[in-house]
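Have a look at this one before I ask anything.
Shown here: the complex without one of its protein chains, the others still in place.
Now for subunit A:
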Amino acid sequence: MKTPNISTTALKDWLASFSLKAIFFPIFGIVAFLLLWQVGASKVHTSLGEFPGPVVVYQQWNSLLDDHRREKVKETKFYERQEVRIEKRQAKDPSYVGKIRSYTGKPTFFEQIFTSLYTVLAGFGLATLIAIPVGILIGLNSSVYSALNPIIQIFKPVSPLAWLPLVTMVVSATYVTNDPMFSKSFLTSMFTVTLCCMWPTLVNTAVGVAAIDKDLLNVSKVLQLGWLTHVVKIVIPSAIPLMFTGLRLSLGIAWMVLIAAEMLAQNPGLGKFVWDEFQNGSSNSLGRIMVAVLMIGFIGFLLDRAMLTVQRFVSWDKSQILR
């Protein structure tokens, strides 16, 4: 009887030491926050009613889910009706070629999340494609650095709201086709994100490249490595940690900028959702906006985790602690 007793107490001790920090404290923090929120929210009265507390927000979340399901059912029925109609026509006239018209219903909250996600990833991807090569170039060559540094320093702190009107006008003027692949609002939001989020990646890549261990540079010189081998084998691996610091900062900024850009550019994403609810001004609006706020935060967190996972995968130093 003695031995299992010892092992159970050990297990308990282990569980206690583990769960206190990993489980209890975070739960305590969240519960305390929810309580404070509920109490605080009931004290704030706006023209659209009481500020939404957690309970109202949860109800609105459910109602948004319902909206989404209802809309999906409508959409499927819409397509079914078309198919039935086409089949009927073809039964009478076999030469008839039917055309399926796409559903034009209002995008639901969850479709808007998806729109936001691919817009931010497109903008961030484009920014990365520009920032990493330019960052490497600047880091390698101090003359290029001196030439570009003032420009970078001036454009880095510019707010997305300042860029947006310019980007809108340029996109309208240059993207003229009869058969547009992308909507203009998407392009405007994407380019605004790109313009605002490429700087941390660019600067960090440049710093990482410039900070390569001098001994490794000497190795490269003694081996007389070609330019490409030098960049691929020595420059990029040693710049990777800082590069990822930049990428994570960039992705965070991209996500923040996107919401503002979507509000103004009317790209059908989360930013537009918030703006529309605000303009709508129903008694549900504040609760729905709060759902969007929490969703934005949660997705931002997931994006950062995803980036961290990529970094773990790419990083050569597996012993490095990444957080």
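Keep this in mind: a contact is a pair of C-beta atoms (placed from the backbone, for glycine too) under 8 Å apart; a residue touches a chain by one contact, two chains touch by 3 or more; residues count from 1.
The definition used in the following text is that contacts and distances are computed from a predicted model.
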Matching the hidden chain's UniProt record against "Tryptophan synthase beta chain", "Nitrate/nitrite transport system ATP-binding protein", "NADH-quinone oxidoreductase subunit C" or "Sarcosine oxidase subunit gamma" returns "Nitrate/nitrite transport system ATP-binding protein"
Across A:130, A:216, A:256 or A:299, the one contacting the chain not displayed is A:216
Of the residues A:125, A:237 or A:300, which one touches the chain left out of the display?
A:237
Missing-chain contact, candidates A:130, A:225, A:293 or A:308, resolves to A:225
Need a quick check: the contact residues on subunit A for the chain that isn't drawn.
213, 215-216, 218-219, 221-225, 229, 233-234, 237-238, 316-317, 319
